[in-house]
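The complex appears here minus one protein chain, its other protein chains still in place.
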């Protein structure tokens, strides 16, 4: 990371894509070089100094959603104070972005790349698919995407939809796509251990998926995890993930993640 | 004061009228009844809920600047956190207004009404002049208005200027109008004890003016004072003004002011 | 609605768990213009001394990040004027809202004296309980805050207890190494409950004038900034003394903050500084709690102390850093 890792960028646009889910877009800063799986810490500029009503105190981690059309995109779900605040901001509001941070996805050469997204875990996969498509034009890119309900399912507009060769949806209540969870979807057509597997989503889903992939004998799956973060660059020691093989008991997600091998995590 | 004394109003407009001085305008709420000299406490809505990063925590007292054209106007000088913040707000930003508060100016029947303003002490006199003009069309309304420097002098546009029969300006450095202070201006033409006297401005100016008016034998002058306020309606006990005749030693400016008789104050 | 909000704090039956805190609600008559007093579960008067007090020189307040400092100095009208001029009017207005009279003195003896007057004027005043504010310097003994000094604290509380049979709540200072022993001492001296917390010591410097902003130098810090401190102490006192009724105070400006206090173990809450900024703060906290209880189909009684009832949380030492 270069010394201009702290930037203040004006918000270009907020666009809703599902109930409580929206794109947050910025102009792509010159010289910014980031990989799928990287994340940024977003915060209100000049904490304690200037003037933003309702602004959170700490920054919040957001994965790179996409880099396209000269813009930097984040796909965000409004869950609490900060994610509701971001959504409320008028275009032009300056935000502090620290990053790119963390260890991104590796892009292995494989015939099939399979991404498993639970809820807002969808966020990192647009850019991942875009980069894979670019590097491995012949590879098949699949997205298995689950939400609790139909209205939480993000609309995928033309160019975004076209990043994937297959999009398979499911909902817990069966109101859209297959009924059940993304892990349930694996039964049958997606039991392919030779694919490159990527996953992001809520903890219980990832836990179940990790067990499932392990039983399928999948090697080198890449999961993007979440944990509360104050800094994002290794100083605060907040973002611990329990290790399967202690000691040490934990590792820092912001430095050794957010992309990790699920077999190294004590779920 | 009625039970709708707490309102959330969207800011209509901020307009600069001098270096660091601006009008803050709101649509006049239906049923709002206020007198010259009344003030409001202005604050960011839902303090603490979404915590307020640069938005001030407490409200700030502002005199009614004018009520005209279906709008409520405040004339504000950017001095610190809140007054800089108000100025930075885009149109449409909701603000909490508590009021009208305090004891307004009495409007005595007099042939001459003379208002002495130091700096942002100008604020309450537009609405005072407007009301006097309405009630006493034949009376002569004079404004003596001083600032440190020329660039701090508020522009008085046509309709505002027309509220006064005479506007006499001065600056400490002589860069605009007469050189010296507003109190100095009194020598000569303005030694008229029979006028109704009104004043607002910084403490040293008011102290000097109080002494001067007392020596001129002026009765019933009305000074609008300032003190730090947390509530504006008599509960916090912050806004004390020392009384000339204790006990008690103090009175509360928000309840027994902001308009007071200068002879009752221990300057 | 009455059912889900009705609650108790020790012997006090409350129509709802929201009270207005001492020093932020006058003598009960200052919010009339905004909403009817009977809305509240109760309110606490400004601290009353036997004699009237002018309080400290200006400036008396300063704004801080998410809070404020005050050095009002317990300015008050004095007991007699309260009984004569304030109490009758407020009693006529308050409906079911409980009135707690907050008292203090400049020495443990003075606490006993004012408490004896409250007892004597009990009928005339019609208050439901006493709240004892020990957060004032003992002027006779070099200014140590009575509420931070175990001996003086116990002495003051015992004198109040000896003087009156009214329910007694002792309002504790957070400016101590551990609030729990003070809560225990209050209980041992016969308090029906405790109110916590009062303000934290704080100072602001005016960097232009190169001197403290407040006329007295330091003052008391209140507002959302101190919310976690109050919740911590309520939780600790509740854990140590599960039977001791608690008013939770400090930084409540939203119903969510009130809910934190209730779950941490407060039987009811007091809203302070927030009422300065938004005169409707108490009402909105109450409305929010009501909506939340309705939505969850629960009641205040079920919520109180809920955070102590989850699983097997060990009482760990407090690790910070």
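Labels for the chains are A, B and C, by order of writing; each one numbers its residues from 1.
In the analysis below, a contact is a pair of C-beta atoms (placed from the backbone, for glycine too) under 8 Å apart; a residue touches a chain by one contact, two chains touch by 3 or more.
The model shown is predicted, which means the values in this text are computed figures rather than measured ones.
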item: Touching the absent chain when the full complex is considered, from C:196, C:227 or C:300; value: C:227
item: Among C:31, C:79, C:169 or C:235, residue touching the chain not depicted; value: C:235
item: Touching the absent chain when the full complex is considered, from C:14, C:37, C:58 or C:72; value: C:72
item: Residue of A:27, A:157, A:211 or A:235 in touch with the missing chain, whole complex considered; value: A:235
item: Touching residue (missing chain; options A:6, A:27 or A:193); value: A:6
item: Selected from A:19, A:58, A:84 or A:112 as touching the chain missing from the view; value: A:58
item: Chain A residues that touch the omitted chain in the full complex; value: 1-3, 5-6, 43, 45-49, 56-59, 81, 96, 98, 227-231, 233-238, 240, 246-250
item: Hidden partner interface residues of chain C, rising order; value: 22-23, 47, 56, 64-67, 69-74, 133, 135-137, 139, 142-145, 148-149, 175-178, 198-205, 207, 209-212, 216-221, 223-229, 231-233, 235-236, 251, 256, 259-260, 263-264, 303, 306-307, 309-311, 313, 315-321
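In this text, only the chains that are shown with their structure count from here on.
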item: Intersection of the contact lists for chain A and chain B; value: none
item: Maximum centroid distance from chain A, chain identifier (CA atoms); value: B
item: Most extensive contact between chains (C-beta pair count); value: B-C
item: Intercentroid distance (Cα basis), chain C paired with chain B, Å; value: 36
item: Residue list for chain C, restricted to those that touch at least two other chains; value: 65
item: Of all residues in chain A, the ones touching two or more other chains; value: 48
